[in-house]
Each structure stands twice: as C-alpha cells, then as structure tokens.
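A short write-up of the structure that comes next.
Presenting chain A:
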Amino acid sequence: MSVVEANKTAQVGVPDSWEPKVIAFCCHWCTYTGADLAGLNRMNYPANVRVLRIPCSGRMNPQYVIEALNKGCDGVLVCGCHPGDCHYVTGNYYARRRMMIFKRLLEYEGLEPERFQVRWISGAEAGKFRDTVMSVVEQVRALGPLNLTREIPQFELPAVPDGQEAFNAVPEEVMPEEVSA
Partner candidate 1 sequence: MTAQDTIRARARELLENGEVTTFIGWESGRFENQTTPLVITDASDADKLVCNEYCVNTLAKYARDVVTRGKVGMVVRGCDSRGIVRLINDQVINREDVYLIGVGCAGVRDRKTGELLKKCAECRHGDPVICDEMAGDAAGRPQPSERFKEVHEVELMTQPERSRYFEGVYAKCIRCYACRDVCPCCTCRECFVDQRRENWVGKQNNVAENRFYSLTRVMHIADRCIECGECERACPMGLPLMKLNRKVIKDLNDLFGEFESSMTLDEEPGKLITYDLVDCEEFM
Partner candidate 2 sequence: MSGIEIAHGCAKGERPLIPQVCRVVEITQETPDVKSFRLQTLDGRKPFDCQPGQLGMFGLLAYGECMFVVSAQSDEWVQFTVKKVGLVTEQLHALSVGDEVSLRGPYGNWWPVEACKGKDMLFISGGIGLPPVRSFLLYCLEHREDFGRIDLVYSGSKYDDLVFKEQLFDIWPNEPDMHVHVSLYHEDPQWDGPVAYTAPFLETLELGPEDGNRVAVLCGGPSLSRTCREALVGVGFDEGHIITTLEMRMKCGVGKCGRCNMGGHFICLDGPIFTLEEIASMHSDV
C-alpha cells in the first residue's frame, strides 16, 4: 500500500469541501519577483498557496516550517534563488545544507516527503513557479489534511449554553455559500 493510499484511508473523516493550505516562503529577490511575474503574465495557479516573503532562503528558520505545520498548514514550500544567483552571495548555500538536513529529519519523524519541499526558482521562471505550486498543491491534496494539533481539533466546544447559535468550526474563507443539509 503506497504512501498515498495509506493516507487515503486517513481521509475518511475529511469533508469534501476541504481545501489544502500550503504556505510558500519565497525569497524576496528571486522567487517573489518570479511569482509577481507570473501574476503579470496572467498565469493562474491554485489559491491554496499563501506566499510569504522572506529576505533570502538563508533566512528560512526551520522553526517556521514546524510552526506552519502546527498552526494548520498542510504543506510548506520554500523557494530561493538558484545557487550562485543569491543577492547575499552565500544565503542559499547555507539554506541548501540546512534544508537538506531538515527535510530528512522531518521525513525521519514521519512527515510525508511531499508536504515539505524546497525549490530554486529565479526571478524569470514564472512558469516554473506556477508549475511548482500546482504540483505541490496537488500532491498535498492527495495526502489529505495534516492536522498535527489533534489535541485542539477546532476546539471541541463545551456545551453551548442557552440558545446561542453553535459556533461553526469550518474556517470562514472556505465556508461554502450554503451549508448543505
């Protein structure tokens, strides 16, 4: 049973309205401009990705990755300049080593490899940015929700007293227009 099937079973309790949340840490000098270029060229890529600008991939602190996964993201993408193009000359060399070690450590701890990916995307490669994002989102969608913080699953509420309407646990943005019966 391949990894994806193994997680398919985990998806039993997932509402079909579930949308994966992927956060992309993009280096300001290359990938962020690449993403901007993708926007200029009207390339559309899934809205599940949230782009976060960081000065350089070298600034990528492994704690951000775990914090993102803990706070409800289902996938993390870290993008930086190609080795040699770094505006700070050595930023992505350090990042390369750190991310290679950290990626293996997370996989060692049981995180599916597709959930944490690193790519070098330069300022001109708008197409590559779109393709990367689309492939990451599809892979994460196949894996299903991560919800690392099962202990606080959307706050199982205490009995709501006296007639106040129950708090709807599904996050607002992806709340479908009318909640099907």
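The candidates were selected such that all candidates are chains of the complex that A comes from, given by their letters.
Everything below uses one rule, namely that a contact is a pair of C-beta atoms (placed from the backbone, for glycine too) under 8 Å apart; a residue touches a chain by one contact, two chains touch by 3 or more; residues count from 1.
Since this is a predicted model, take the numbers as computed values, not measurements.
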Result, touching chain for chain A in the complex among 1 or 2: 1
Chain A residues touching candidate 1 - in the complex, by the definition given at the top: 3, 6-7, 62-63, 66-67, 70, 82-83, 90, 93-94, 96-102, 104-112, 118-120, 148-152
